[in-house]
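Yeah, one chain of the complex is gone here, protein chain that is, but the others are all in their spots.
And now, chain A:
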Amino acid sequence: MSPLSNLRMSEPLFSNSFLARTLRRRSFFRVVGATVATSTLVLAGCNDDNDPTPTSSTPSLTLGSGDNGLLNYAYLLEQLEAAFYQKVVDAFPSDFTAEDKAAFVDLRDHEVIHREFFRYALGTNAYDSAGTSLTFDFSSFTLTTRAGVYAAARTLEDTGVAAYNGAAKLITDVTSLRLLAKIASVEARHAAFVRDQAQPGSFAATDVITASGDAAGLDTAKTPLEVVELIAKFVPATIVASSLPTI
């Protein structure tokens, strides 16, 4: 277990106390480049059904403002996706084929690289630079069957595509915009692939690509606030996105 598990649950998630910082830094170095799942979150217990007051101890995850806020938002999405694929790779469904497994190792690797890239690029501006990685909650998915895993992947990848499409116009720095676009199309490739595996030929079906009207032929775009609402159930913290740019 991580030394973090010794911290009391009432401890704020991103405490700046010297003790917390020291412990988390040690944890940070241990998990860098490895998996999110190895780091135990202080508040894992908050999701415990027996906990009578889950809200009072739910920590806040503040994404910040401006381009840094948006990069933290992208970083959180990549953490989420990487954690998902890692969880699948750690325990493949019994009906996964060798091809499925190989693809998921690729997908895991891409998302881990995205996550680590953002972590590195953000440096001390990363929302979790104090060292604690989140343990995401995927209990709403069925990860024991091939169909369940691909359906889950479809949800996450489509959300990722919509998130990048919606965030682009909010970014002011041209280099950051270029980087988001480089990642956005990879997420779209992932989305098309997992959709086709979930249901053949659904790579660009009408639930994601508008079929008619003025927006015909366009992929989904969602604002950060819309995306935060969609991913809230996976994140064991209250995501505070209110300072992110909206225009």
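Here is the rule we go by: contacts are C-beta pairs under 8 Å (C-beta built on N, C-alpha and C of every residue); 3 or more make two chains touch, one makes a residue touch a chain; residues count from 1.
The criterion applied here is as follows: contacts and distances are computed from a predicted model.
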item	value
The complex's invisible chain, by UniProt name, from "Sugar ABC transporter permease", "Ferritin-like domain-containing protein", "protein-glutamate methylesterase" or "Formate dehydrogenase subunit gamma"	"Ferritin-like domain-containing protein"
Options A:89, A:121, A:151 or A:235, residue touching the unrepresented chain	A:121
Contact residue for the chain not shown (choose from A:80, A:134 or A:191)	A:191
Touching residues (missing chain, whole complex) on chain A	32-34, 103, 106, 109-114, 116-117, 119-121, 161, 164-166, 168-172, 174-175, 177-179, 181-193, 196, 200-201, 203-204, 209, 214-221
